[in-house]
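Take a look at the structure below.
Only a single protein chain was left out; the remaining protein chains are all shown in position.
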Amino acid sequence: MLETKIFVNKKPKLKNPICVVGLPGIGNIGRIAVGYMVHELKAKKFAELYSPYFFPFVMIHNNMIHTLRNEFYYCKIKGRDLILLIGDCQTYDPKGHYEVVGKILEFLKSFGCKNIITVGGFGTGKVSEKPKVYGAATDYEIIKNYKKYGINFDISGQIGTIVGASGLLVGLAKSYGMEGMVLLGETTGFPIITDPTAAEAVLKILEKILKIKIDLTKLDEKVKAMHEFIKKLEDIQRQAAEQMKKRKKSEELKYIG
Amino acid sequence: MLETKIFVNKKPKLKNPICVVGLPGIGNIGRIAVGYMVHELKAKKFAELYSPYFFPFVMIHNNMIHTLRNEFYYCKIKGRDLILLIGDCQTYDPKGHYEVVGKILEFLKSFGCKNIITVGGFGTGKVSEKPKVYGAATDYEIIKNYKKYGINFDISGQIGTIVGASGLLVGLAKSYGMEGMVLLGETTGFPIITDPTAAEAVLKILEKILKIKIDLTKLDEKVKAMHEFIKKLEDIQRQAAEQMKKRKKSEELKYIG
Amino acid sequence: MLETKIFVNKKPKLKNPICVVGLPGIGNIGRIAVGYMVHELKAKKFAELYSPYFFPFVMIHNNMIHTLRNEFYYCKIKGRDLILLIGDCQTYDPKGHYEVVGKILEFLKSFGCKNIITVGGFGTGKVSEKPKVYGAATDYEIIKNYKKYGINFDISGQIGTIVGASGLLVGLAKSYGMEGMVLLGETTGFPIITDPTAAEAVLKILEKILKIKIDLTKLDEKVKAMHEFIKKLEDIQRQAAEQMKKRKKSEELKYIG
Partner (left out) sequence: MLETKIFVNKKPKLKNPICVVGLPGIGNIGRIAVGYMVHELKAKKFAELYSPYFFPFVMIHNNMIHTLRNEFYYCKIKGRDLILLIGDCQTYDPKGHYEVVGKILEFLKSFGCKNIITVGGFGTGKVSEKPKVYGAATDYEIIKNYKKYGINFDISGQIGTIVGASGLLVGLAKSYGMEGMVLLGETTGFPIITDPTAAEAVLKILEKILKIKIDLTKLDEKVKAMHEFIKKLEDIQRQAAEQMKKRKKSEELKYIG
């Protein structure tokens, strides 16, 4: 693979689709919120994205090889279709973010997708029992459309930058003929690996935006089940990053395998 | 985006265009001089350039997402058209400079552009009340053509290299069938973020070269307005560069978003 | 070479081929096991792979220039054909693993290859007289097919990740319409450069899978002959890695040549 590649099992026909993205990040709020939607809405996987900018290893999980990837799911909701994108990882290289984001936007465009919402976390350093949901967009028109759902768009001074694919997917959406918004669930920040409370707050906003009902009673239980795998992913990637540094430092070229 | 990409809103028809480039640099002289021209000449934006070699984040400014980019404007001047190129940033990676420069030169060539002037700063370490304007070109013919405008082309011994897109745009122009010149406004160097005096000196030279009149009375005021945004851009990119280093050093993979 | 490239001498027609891969790694088990198969089965070389992600030098061996490469061999076995892939090195850059693996999988696909087995080592830190052979695959179906050959697929908890091309070739095989398995010979780990005992254990499993007979009596002798070249390769690449670091640190740009 010379470049990030999306392998499609079977290309579905989608009606006016909207895409909701949950990639790993602070508190893994996007990852668990959208992962829960995949589960609750019984969404079907139709494509996988692999990238040379993901770590170059496979992971052993339940005696099976798992290759780092992002996954595309779809399901039908009222009047339109929904694309859900979740992932094991983001790229470890800054250039990679642009490559992955460009591939995703082109792919979504090929389905006639016009709207994209990415879900992330905003670490405040404080514990909040009723976490707020912040929003960011490229145009005032978009903000006006979504303001009514209880999203806090008054973010200057609080948020300086949004790093990685969640920000860039929205920041570049317009150039690909789409409009987008970032939803950021308020969370304490590290070292919490999964924050179901913030995920719930975001899911409640998404229910209103998408005009769907998501049964949230199993969220805690489902997040516990996801937690182990997500922690393993994080641990292993952290170790890989350390090893990459060490290999650069060490005098030996070593591979397992 | 696998590579630097120029998104064109609407391709204008341009008559024998000349391009003036103001990218960030020492004293941001090019950025503010050409930015002021955009404002004063009421130039119209017709294209945006994004690059995988820009930092992989979006910035929050005035409650809105701003994605790092360079911007192409055009306007009509006496007998010919003018393309103005300004930018939030240069690439953080040496290879990226060549990619961005190649894309810009190809794009300009597609409009039949034959001349390019890039504006930068030359840090002397001294304060000068009447800053000089230095010039550099690839051929003696070009120097001969422009000498009459009061540009100091006697730079050997003073200037060793011109780093980044402003130098390369001119250094590679010939291979793309264009001729070019770098204009460098004399400035103290850091830590001055915007130097309107040097910008004014360059603008006076550009007035003569382009045979146009630019009202310079509002320059100070306009630079003050630009200053905050440019400072924010610099601060945020500096922090990103630090974070990139830290992430490499730290044992944790963290993303905001 | 902008990208990893496979130069084909003469493309053979192959019948339902299966590919066995032996790249450098811990104990060089794959490299010597598959290298021994090349020798014993009198396989013919038909292609060479070079990559910009291999170290940028040529090596002097026996007064001759040797360029770092991977090599494809083929031979006829019962009822089907066998492709053997061995190599001097893996890429020094994480992104390179994906590029090389993608090129190999596309190339194998062009022969109608549906099965790939990569051979590596699993360093336990202990000396084992009768080394086990561990297996890893992406699907339970594959495990079920191969379980009968005495491979230990119960690896969770023992093996966390498989780094490099051997893991990725199998982890991405499915996306290219193939199925794959990693075979890992149990070995002590470093600083052993070649471990013939573990290689023998893997070869005995491969005999059963491929339903062929490999005369193992000359293995020790042949490994001794390979040892010097493999050690030289490792030494020289280690030095190159050190030099690359030093060059980054040092204030001088030096090349031999």
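For reference, chains read A, B and C in written order, and residue numbers begin at 1 within each chain.
Rule of thumb we're sticking to: a contact is a pair of C-beta atoms (placed from the backbone, for glycine too) under 8 Å apart; a residue touches a chain by one contact, two chains touch by 3 or more.
Keep in mind the model is a prediction, meaning the values are calculated, not measured.
Asks: Please provide the labels of all shown chains that the missing chain touches.
Replies: In the entire complex, chains touched by the missing one are B, C.
Asks: Looking at B:M37, B:I86 or B:L184, which makes contact with the chain not pictured?
Replies: B:L184
Asks: Any idea which of B:C19, B:I162 or B:M178 touches the chain not displayed?
Replies: Final answer for the missing-chain contact: B:I162.
Asks: Which candidate, B:G25, B:P56 or B:P196, sits in contact with the chain we can't see?
Replies: The one listed residue touching the chain not shown is B:G25.
Asks: Just the residue numbers, please: which parts of subunit B touch the chain that's not shown?
Replies: So the residues of subunit B touching the unseen chain are 3-4, 23-26, 30, 90, 92, 94-99, 101-102, 118, 120-123, 136-140, 143, 153-156, 159-168, 170-172, 175, 182, 184, 190, 234, 237-238, 241-242, 245.
Asks: Take the complete complex as the reference. Which residues in subunit C touch the chain that isn't displayed?
Replies: 1-2, 5, 7, 48, 50-67, 92-93, 236, 239-240, 243-244, 248-249, 251-257
Quick note on the criterion: only the chains that are shown with their structure count from here on.
Asks: Quote the value, from 0 to 180 degrees and to the nearest 5, of the angle by which the CA atoms of subunit A must be rotated to coincide with those of subunit B.
Replies: In degrees, rounded to 5: 90.
Asks: I'd like the most central chain, judged by C-alpha centroids against the all-protein C-alpha centroid.
Replies: Smallest offset from the overall C-alpha mean is found for A.
Asks: Pick same or different for copies subunit A and subunit C, depending on whether their interface residues overlap by over half.
Replies: Subunit A vs subunit C: different; shared/all numbers falls short of half.
Asks: In whole angstrom, what separates the CA-based centres of subunit B and subunit C?
Replies: 49
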